[in-house]
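Every protein chain except one is present and positioned as in the full complex.
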Amino acid sequence: MVYLTRVEHFNAAHKLYNPRWSPEQNEAVFGKCANANWHGHNYELYVTFKGEPDPDTGFLYDVKKLSELIRIHVIEHLDHRNLNMDVPFMKDKMCSTENLAIAIWNQLEGQLPAGVQLHCIKLYETPRIYVEYFGR
Amino acid sequence: MVYLTRVEHFNAAHKLYNPRWSPEQNEAVFGKCANANWHGHNYELYVTFKGEPDPDTGFLYDVKKLSELIRIHVIEHLDHRNLNMDVPFMKDKMCSTENLAIAIWNQLEGQLPAGVQLHCIKLYETPRIYVEYFGR
Amino acid sequence: MVYLTRVEHFNAAHKLYNPRWSPEQNEAVFGKCANANWHGHNYELYVTFKGEPDPDTGFLYDVKKLSELIRIHVIEHLDHRNLNMDVPFMKDKMCSTENLAIAIWNQLEGQLPAGVQLHCIKLYETPRIYVEYFGR
Amino acid sequence: MVYLTRVEHFNAAHKLYNPRWSPEQNEAVFGKCANANWHGHNYELYVTFKGEPDPDTGFLYDVKKLSELIRIHVIEHLDHRNLNMDVPFMKDKMCSTENLAIAIWNQLEGQLPAGVQLHCIKLYETPRIYVEYFGR
Amino acid sequence: MVYLTRVEHFNAAHKLYNPRWSPEQNEAVFGKCANANWHGHNYELYVTFKGEPDPDTGFLYDVKKLSELIRIHVIEHLDHRNLNMDVPFMKDKMCSTENLAIAIWNQLEGQLPAGVQLHCIKLYETPRIYVEYFGR
Partner (left out) sequence: MVYLTRVEHFNAAHKLYNPRWSPEQNEAVFGKCANANWHGHNYELYVTFKGEPDPDTGFLYDVKKLSELIRIHVIEHLDHRNLNMDVPFMKDKMCSTENLAIAIWNQLEGQLPAGVQLHCIKLYETPRIYVEYFGR
């Protein structure tokens, strides 16, 4: 079993805001992350796959094709978007890095070729904060 | 003459959108950077000062005080903000990294203590794109 | 279960010196790390927490409050200190990165809010050497 | 149990080319990685060891000696080499990052001192692609 | 005047070998960099442009178009190539990082749009060695 990680990048706007709370409560809990006019991040996304190398290629799987899967199912939905407004799979969810990592897992899990399993989604919100999700 | 650089960080939302143009023209020129609902970045800001070291301290100037000046005049205006909507000193300007670097220079230039000159504003929009401005 | 990591930084002096050994034996085992007048490092500290995201916030826990816990129980004791002389929780211990990572775990483990578990302490001594400790 | 990681570096040339296939099939599967005249990489190698710290030193093991083991058994065979042509332990293997990580594990596993176990080989081929191998 | 930098990446094989010298002299001067079977690197390329921002866009120039120019005139010639064998503009030149940086400058200098000047080519051969060239 080997683990293969591909690092991707996207930029997005978001805010942390619970619509069931008052503006004052949102401000109290989320501080400047609740700014009504949004803020944003350069997200760094590490997707780790696992499986056995193919004897003919030496590859777990062609990393360009895995990168293309990430692009189609994740990056095109998130890059240069507003996470709260523009992303169907984040609809009605709090746009925390935790929830975003889980949603990226769910976007990718059913899309992988035979012999390749999803192992981890690691998502940097800033260079000093990241979340990892292993699917359970 | 020594050059002292302090690296700071802020997160913000923005879009590239010229209000004198049609939506189609904005889309043609700015592509996904014109997304109506914004996107955002983790900006890395390098501020370089220059001058002579003080014989009593060995410092060009106390870097904590310089960092505090950057916080008051720049970071508090930009961090977790919408650059197009929330920042008086970017009002009526295109929110490009070029214009933002020049505006940060102008925010800092008149605020420095005696003996310290501003040398360069270097601003990363993503890990692969940055702008430098030297004041002229 | 999600894993949330916060990266912190501290600077400290230390030396590697076993007081039960002769100076010659210390020199033989620790080389220049045994320099009597100390040396020092910029330590990068990765603290990983785990638990379930809160449905109201999307957070495992407010990362600013976790960062404040790390500051109070770890960083304030270590930053700009001499690890051998100034830190009660390193007293009578060899100041290796291994022992420092274990001691940081012990400082934090009893301090976490309900629903948040400590998962890993990862400590870089230099950009090319780091230690991880998972509590057992 | 603590985990100690040492980061090393080597530069090498390679190509991805299956000698049992036609040039056209190699081109179709490996694209520009099959370039007959080779290409190359700066490989970053993370070797993680695990075990108990020694009470007298605080060390899992002297990291300089572990670095020397990596140098003798791995780096000297790979650095400034052609992975396909110059490396006995890669002979008749596809030179993928997956196979190279497994081969590095096998080079090191039998060489470790008592009390030190090999935990992980992590190998960056580029800053955006890496492989991990845990020995099974 | 603002300075805009775009960072690009390519992988390539090369060797340092002067064909007018004996193998022994090459070995004496270039050491393992003269390995007959090549070695290689992940090159990081920083291209810095300068000029005035356009009032309508805020841009020195559209960075995607500049990136495309770098791709056409530089990256496509170098990426996944053998610098000594596959690159017409390096023919009969020593493949040092110094000469490669100068050659990249010459590839780009005549290709820039009106109002954009080339300022600097900065080329990392490894994370610890880089060359800068300013065109004279």
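Here are some notes:
Going by the order they are written in, the chains are A, B, C, D and E; count residues from 1 in each one.
In the analysis below, a contact is a pair of C-beta atoms (placed from the backbone, for glycine too) under 8 Å apart; a residue touches a chain by one contact, two chains touch by 3 or more.
Computed from a predicted structure; not experimentally measured.
Interchain touches from the omitted chain, evaluated on the whole complex, reach B, C, E. Checked against the hidden chain, the listed residues E:A36, E:I72 or E:I129 yield one contact partner: E:I129. The chain that is not drawn here is touched, among residues B:P19, B:G58 or B:P88, by B:G58. Although one chain is not shown, part of chain E still touches it, namely residues 16, 18, 20-21, 29-31, 93-99, 101-102, 127-134, 136.
Interface with the hidden chain, as seen from chain B, comprises residues 1-8, 48, 53, 55-60, 62-64.
Hidden from this view is one chain, which touches chain C at 9, 11-14, 32-33, 35, 37-42, 79-82, 85-86, 126-127.
Note that in this section only the chains that are shown with their structure count from here on.
In terms of the stated touch criterion, the partners common to chain B and chain C are A, listed by label. The interface formed by A-B recurs in D-E: of the pairs listed in D-E, A-C or C-D, only this one shares over half of its residue-numbered contact pairs with it. Put simply, the C-alpha centre of chain A and that of chain E have 34 angstrom between them.
Work out the mean CA point of chain A and of chain D, and you get 29 Å between them.
Across the assembly, chain B contributes 127 as residues in contact with two or more other chains. The touch graph of the protein chains shown belongs to none of the named shapes.
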